[in-house]
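One structure is given here, and the rest of the page talks about it.
The complex appears here minus one protein chain, its other protein chains still in place.
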Amino acid sequence: MFSTELVVQTVISGVMIGVLYALMALGITFIYSIMRMINWAMGEFYMIGSYLQYALVALLLGPDLWWLAIPISAAGVFAFGLVVQWSLLKPIFRKPPEARDDYATVVTLALLLLLRSLATGLAGPNQFSPGSNLPVVMVGPMPLAGARVAAFVFALAALALFYCLLRYSWYGLALRATSQSRIGVQTAGIDVQGVDRIAFGVGVALAGLAGALLAPVFLVYPTNGLITTVKGFEIVVIGGLGSIPGALIAGVLLGLIESLGAAFIDSAYQNIYGFALVLLILVLRPTGLFGERGREA
Amino acid sequence: MRGRRFSTGISLGFLLAGTIAAGVLASGLPAQAQDIGIGLVVPLSPPGDPVGGQLIRRGAELGVETVNAAGGVLGGRKFKLYVEDSQGKPEAGVAAYRRLVSENKVAVVPGFFHSSVAIAANEVANEMGVPTMALQASAAEITSKHYEVAFRTHVVDPVRVSAFMEFIKQKGFKRVSMIAETTDYGIGIADETIAQAKKAGGVEIQKVPFDRTVTDLTPQLLQIKAFKPDLVINIGVGQPLDLIIDQATTIGLLPTTPMLISYDAPVRPQYWKLHPKNGAGLYFIAYFSPKAPLSDIGTAFSKAYVEKYKEDPVYGALNGFGAIAIIAQAINAAKSTDSKALIKTLETGTFKSWPSNPVTFPRASGVYWHNWSAPVLILHYTKPMEDWKEAEVAVQYAPVVPKD
Partner (left out) sequence: MEPALETIGLFKRFGGLLATNDVSLSVERGEIRGLIGPNGAGKTTLVNLVTGVHAPDAGEVKLGGQSLRGRGMHEIARLGLVRSFQVTRLFGNMTVRENLMTSFLARRDKGESDGAGQTEGMIALTKLGPLADTQAKKLSGGQRALLQMACGFVVPANCYVLDEPFAGINPVIKDAIIDMILDVNRRHRATFLVVSHEMAIIRRLCQQVTVMMEGRVAAQGTLDEVARLPEVIAGYLGKALE
């Protein structure tokens, strides 16, 4: 059982999926860090991204232009996120801060159910696949679907772009400042609602991007966002809510633990290993690996 | 659960009885004294599966026409079919059974697509005495309770597994991996396979279970690849089944290692849309193929069906027709429509249905009690985008009822 080749293959597979998990979780943690609310419908934005990718590839662009469809799908989810923030979330933020969490939870859970039912109603319960013409790629001893390698590379590029925007652009400065003090940025003259809108759009677009990238790998169906919801929140707890490096490291960690556990302990409990890690972290470090204990209002 | 099902079943039943029976009775002609009533309980509206119900109904209706055109039974008495909608709901199915027996005085109640409906109806049938015949419900409980009234003409899981074993034997496979979802279905089939393989001997089996909600099955498939099997049995249902095919292709398990799918999902049009390139070469369980031989009455029925509906009959329709044919033969043999006589005749006699294997309902052990099924097929897609009707029949396994 413990052949070196199998170990190496399992580690490669775990890291690959871990980076994609991180992409799914990043949006949750990013939106939380700016808006101090949890978007429970994150998985449904992943789902929308995957359907957009399928629709673009299958009906409009064809499988050779899949790479063009990916930014379009992510942009579509971004635009939808702007509309959701403007129509559903902005009114919540006029209420006193104590009530926001509860309202945000109710609104985003309702959105989750609505979007899922809508997907079933519009496209049916069956799964679709946009297909992929990419050849299988050997990564060391590990054969990997071209689409999965492409997803990995795109995900890394998106994470790098996201980091640079946050680090080096004026808007990144405003976003980071907002995550430190919502009152402070308003005093400085920054429209915090505008920042919220962009943050929500970008956050859900990250999930939408993951959905578009993984559409040929994990298929397209109404409840495919469940993986984002489940893994995303596990990662957020492991890495620390609101921590972006935490999301990246926890994503890879989760991918590795699941892969190794499934390969070398018992494959039936693949999902359990992640939960065990979550429980361990909650006991040892309740704020997660990189979580902050508190912050200025 | 059962208590609640029954109380709501009865109260809802009375409510539904008014609405549904009014429609059925208004449309049907008054039964003539010498006519023999046959009930049919099938799902015709959601949350049931209306397509599944409709196919059975078509077959049964054509079956009744055939019997009546040939002069009926017992020297000239005609069949009259009473169709009831179970909506896939146990309580509606129970109410339908009660109505058919007490108002329409039917001799037999075939039908039953959803297992839950068949199980609930059998509880009432056990008291009221008129036999049921489950045509497309596979839960073990339907026959394993050994009710006098409960009959079935559908593939039960041990038969499915026997077909796997037949296939393994024919191909001479020595190492077999199973990737099985951790559901009653997946684990049930995997464990049955292990048990039958142990009995047969000479085959090494690897069981790799997975949780249905997991989407990345690479770790499981890597383990399978490391086992170097001659055959992989894919025991996923729905989306995991498709993920397994794709991810096995990626890591190079497919197409070099043959894969067998545990049910007939690949006959659906969706299959080739999802696997245009890697769907070829796979084997899958099916209950019917136009390439498999039919009996003489099956051939005649198929012709009549094509004429009437402009399409080939599929398993549901064939089984609907077969039930009527079996019932007609049993009534003739019993020379009576009395329930007790009919049950006795069904248990002891040999009948003819749409496939070539003879129909019997022996008082056998376990799920084989009162259970007959058409031969189980293993079909093989030999080229991409192949029509399932053209698929090669790799195995045709006629179930052998184990002797006590």
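Brief remarks on what is shown
For reference, chains read A and B in written order, and residue numbers begin at 1 within each chain.
Here, a contact is a pair of C-beta atoms (placed from the backbone, for glycine too) under 8 Å apart; a residue touches a chain by one contact, two chains touch by 3 or more.
Just so it is clear, the model here is predicted, and its values are computed rather than measured.
Contacts of the undisplayed chain with visible chains (whole complex): A. Residue A:191 is the one among A:101, A:191 or A:266 that touches the chain missing from this view. In the complete complex, the residue from A:118, A:149 or A:177 that touches the missing chain is A:177. Taking the complete complex into account, residues 170, 173-174, 176-177, 180-181, 183-193, 295-296 of chain A touch the chain not shown.
Please note the rule applied: only the chains that are shown with their structure count from here on.
Against chain A, the residues of chain B that register as touching in their complex are 182, 208-211, 213-216, 218-220, 222-223, 226, 238-239, 242-243, 246-247, 249-252, 270, 273-274, 276.
Of all the residues in chain A, the ones that touch chain B in their complex are 1, 3, 5-6, 9-10, 13-14, 17, 126-129, 131, 136, 142-145, 148, 217-219, 221, 224, 226-227, 230, 258-260, 262-263, 266-271.
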